[in-house]
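Structure first, then comments.
All protein chains but one are shown at their positions in the complex.
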Amino acid sequence: MSKIDVAIIGASGYTGGELVRLLTRHPRVNISTVTSRKNNGEDLSSLHPNLQDLDLKFTNPDTKDIDADVVFSALPHGVSMKLVPEYLDNGARVIDLSGDFRFSDVSVYEKWYGMKHEHPDLKAVFGLPEINRDKIKDATLIANPGCFPTGAILSSLPIVENKLVDRIILDSKSGVSGAGISPNNNTHYPTCADNIKPYAIANHRHTPEIREQLRNFGTGTVKVSFTPHLVPVIRGIITTNHSFLLKNDVSASDVHDLYMDYYKNEPFVKVLKDNNIPLLASVRGSNYCQIGGISLDDEDELVVVSAIDNLVKGASGQAIQNMNIMFGFDETEGLKELGLYP
Amino acid sequence: MSKIDVAIIGASGYTGGELVRLLTRHPRVNISTVTSRKNNGEDLSSLHPNLQDLDLKFTNPDTKDIDADVVFSALPHGVSMKLVPEYLDNGARVIDLSGDFRFSDVSVYEKWYGMKHEHPDLKAVFGLPEINRDKIKDATLIANPGCFPTGAILSSLPIVENKLVDRIILDSKSGVSGAGISPNNNTHYPTCADNIKPYAIANHRHTPEIREQLRNFGTGTVKVSFTPHLVPVIRGIITTNHSFLLKNDVSASDVHDLYMDYYKNEPFVKVLKDNNIPLLASVRGSNYCQIGGISLDDEDELVVVSAIDNLVKGASGQAIQNMNIMFGFDETEGLKELGLYP
Amino acid sequence: MSKIDVAIIGASGYTGGELVRLLTRHPRVNISTVTSRKNNGEDLSSLHPNLQDLDLKFTNPDTKDIDADVVFSALPHGVSMKLVPEYLDNGARVIDLSGDFRFSDVSVYEKWYGMKHEHPDLKAVFGLPEINRDKIKDATLIANPGCFPTGAILSSLPIVENKLVDRIILDSKSGVSGAGISPNNNTHYPTCADNIKPYAIANHRHTPEIREQLRNFGTGTVKVSFTPHLVPVIRGIITTNHSFLLKNDVSASDVHDLYMDYYKNEPFVKVLKDNNIPLLASVRGSNYCQIGGISLDDEDELVVVSAIDNLVKGASGQAIQNMNIMFGFDETEGLKELGLYP
Partner (left out) sequence: MSKIDVAIIGASGYTGGELVRLLTRHPRVNISTVTSRKNNGEDLSSLHPNLQDLDLKFTNPDTKDIDADVVFSALPHGVSMKLVPEYLDNGARVIDLSGDFRFSDVSVYEKWYGMKHEHPDLKAVFGLPEINRDKIKDATLIANPGCFPTGAILSSLPIVENKLVDRIILDSKSGVSGAGISPNNNTHYPTCADNIKPYAIANHRHTPEIREQLRNFGTGTVKVSFTPHLVPVIRGIITTNHSFLLKNDVSASDVHDLYMDYYKNEPFVKVLKDNNIPLLASVRGSNYCQIGGISLDDEDELVVVSAIDNLVKGASGQAIQNMNIMFGFDETEGLKELGLYP
């Protein structure tokens, strides 16, 4: 089988390491370049000690020297926007894991990310295959979704598209790897272990990303509130999706059936049989999103729960899923690994 | 100083051990009896290895032989209701840590706990000092609040009493000690660590307890939904309280001021300066409830966060606080310990 | 490619689940039977929630109806010895994950496992490929090594075979999954988290297993002491191997070179470059054993550290490695997955 050449830019972080972990097992991919300005010349295993025995070192080539069929940009927001146009100019297709190209309206980006966008005219396809599969096929630039939005949108789509609710409260719990590879006070083990920490309670920048996507469905006016929590787990996001049914004659079982049907052809969204409750441990290390625990209380509140691995379906796995779609590979290629339980 | 005699019934569990840990340092208390049918004759340290060198063994006396000024009943629900009347007949005042006497309407108990109440006429004072301090003083029977209701009610009272909201979503995250001392599949380390588990999503029996108390305030009609999550921490409950402001001219800062004022004389409810976010680690081992992180998003959702130690303010510490009030001791006696951070 | 039929007996535990997780991705294997007496008829995902969407249910066939090329017996010790002869009689080759066939001298088994052996004449090959690869090829019965012995033996072999030491202290730290899937007081999250627990301090039954294997090398008389600790991690064993160099003119660097050379052709033993220190997180979910951190203090103590995933190289992965050798497959087939870090 022919292989495509892949470059991973900014591979010193967790999403970069995860791209390498997954792509080394992908039969259609040759990893040609793995860059890190700071770690130029070092073995990948100096930062990612699981990546032993791969014949790969971090390099720091000029942008113009990166010759690849697809570039994964795992750079921070603000940096990615500067370089992505150059990779496109080189003829590569680009999957950007930063927030820089996720918004159709640049002013939303500029408000929530607090900086001027340098390429406001460059438009990307929002890389959530479950809503944009067809557009992804032909895209040259993919904005890979944020980790929280992935779990949040997937937990909401069926009820929003079917106009069952008009307001959603997303209470999300994220593992600490979501904060990245650089240590800080919030990720210091003694204060992070045995603790739960709500943060960016009413103003997390993933909020507008979720809103934009969900308002493409249903009435287009669903209200969305989002509160993240840092929890003492390494990987994974549980999203507890609270809403209020607009109709009286819908049961929890009806809603479960709706989700089963909605996602029945999706390779990576698993609505759990018997409405079991998703677990982080079931999706750990895998590209699956589990949905379940669909419940209705006696005051008309509906709850839906989703679980993903923030580094896989929430980032690098989804990026590879997008690559598979873009290059006509089997959508699950390189992503068939089951969750690591326990 | 004179001392009162205290009996702890059903002391083999975590709340029993915690009562002993705290009461051994209480200058007005003599622990006269610590019972466990199953562990009769054993040292307390056989179950509670921190309780070394206390000259105390589990005993299994007849109810009528328990001679104490106050009886703490740490028995399971259903069992407690049978024995509490006997302790009262003996002349003791009783603080019951089970759910058996928490509801004014016995039919609510019978529905949610799934059993017939054997003493429907026996009425208790709901032992949350912040709402019932005066009634507690003279009570002979206290129904000590559930752990989730303590954090949930304290996070809600000011906005409910002031009619700022008419619907509250309580998304709570509890440490595993809340599941008790007996191991089961849900508390097995390999499946409980590095995981987050929503459970009893729309039908936890603490829901009606929270509703009853909150509907004594404000309009009396606030709707309350409650979803608990098991999180990989040992102790503590974070309650993320989501609601929707009914008035447009109220800011997050106004709400913070309201909470500061509402609780300004409470010894154990600390509304955090600068609206800091509560942490489990700040209240670990202590009787404090921290409240903070009060935020308002741009779609009118209000969030308030509370943190307690489920075994202290959520159970044994609150029981001692009630005892202090009942016997005219300083309300903070034996409960001055600060949180164990980190 | 042709496939072999595989039966997994006693698949309700963690090693059973892990065999399925790994074998579903193995191109030469068809899982024909997965048994559990207790869970007969249930989906595998009822116990192993990561194993979604596999078309497999637990069954409970008669031993004589199990028709497979290879049988993995994941039964408890004492049970396995009764059934293994029947699988052999059926014509299957058997890989037994229990302790029943690990000792050449049955009396050692009977002393340490406290029971009569029912088939003392049935001899197995000890399934550690690094010492018995050739014997494994033709074996009909493999005794798959214990988890602790795997990490302990691999950390010791080069210095024992080269007669550098005559006494070894193995201080091992194991994740809680090593205690199995059944909850008990020792695995209860509230007492297991944030804790370290030495156990079976001087009499763990893996001690004689380690001793027997190591005494096949070097002088045949090395003394071995072994102390396990339960640590709050899910998977993995760190073995800290303490010994005393018999010769004065050997440096830590010499010992590192010796290990590098000794294992240079082993696909799953990785002696770390630059003598880096092994991490559980580097081998999590993978079949690798990392060795490193080789150090010599100024009072002649030598320390060597090894890390494995107890459920993979310490159990199910190693069993599959043995199967690959037995059936002439590439030894790494189905086992190429890198560690899940972080």
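A, B and C label the chains in the order they appear, each numbered from 1.
One rule holds for everything that comes next: a contact is a pair of C-beta atoms (placed from the backbone, for glycine too) under 8 Å apart; a residue touches a chain by one contact, two chains touch by 3 or more.
Just so it is clear, the model here is predicted, and its values are computed rather than measured.
In the full assembly, the chain not pictured is in contact with A, B, C, by the touch criterion defined above. When the missing chain is restored to the complex, the residue among A:41, A:91 or A:183 that touches it is A:183. Annotation: of A:75, A:128 or A:234, A:234 touches the absent chain (contact as defined above). Of C:92, C:238, C:258 or C:335, it is C:238 that touches the chain left out of the display. Of the candidate positions B:243, B:282 or B:295, contact with the unshown chain belongs to B:282.
If you put the missing chain back, the residues of chain B touching it would be 14, 17, 21, 24-25, 43, 45, 48-53, 177, 193-194, 234-235, 270, 272-273, 276, 279, 281-286, 288, 290, 336-342. For chain C, the residues touching the absent chain in the complete assembly are 167, 169, 171, 173, 175, 190-191, 194-199, 201-203, 207, 223-227, 229, 231-236, 238, 240, 242, 252, 277, 279-281, 284, 293, 295-299, 301, 303, 305, 341-342. Contact between chain A and the unshown chain involves residues 14, 175-177, 181-185, 187-190, 192-194, 232-234.
Just so we're on the same page, only the chains that are shown with their structure count from here on.
For the pair chain A and chain B, the distance between mean C-alpha positions equals 39 Å. Centroids built from CA atoms put chain C at 36 Å from chain A. With centres defined as mean CA coordinates, chain C is found 46 Å away from chain B.
Among the residues of chain C, those in touch with two or more other chains are 14, 177, 193-194, 234.
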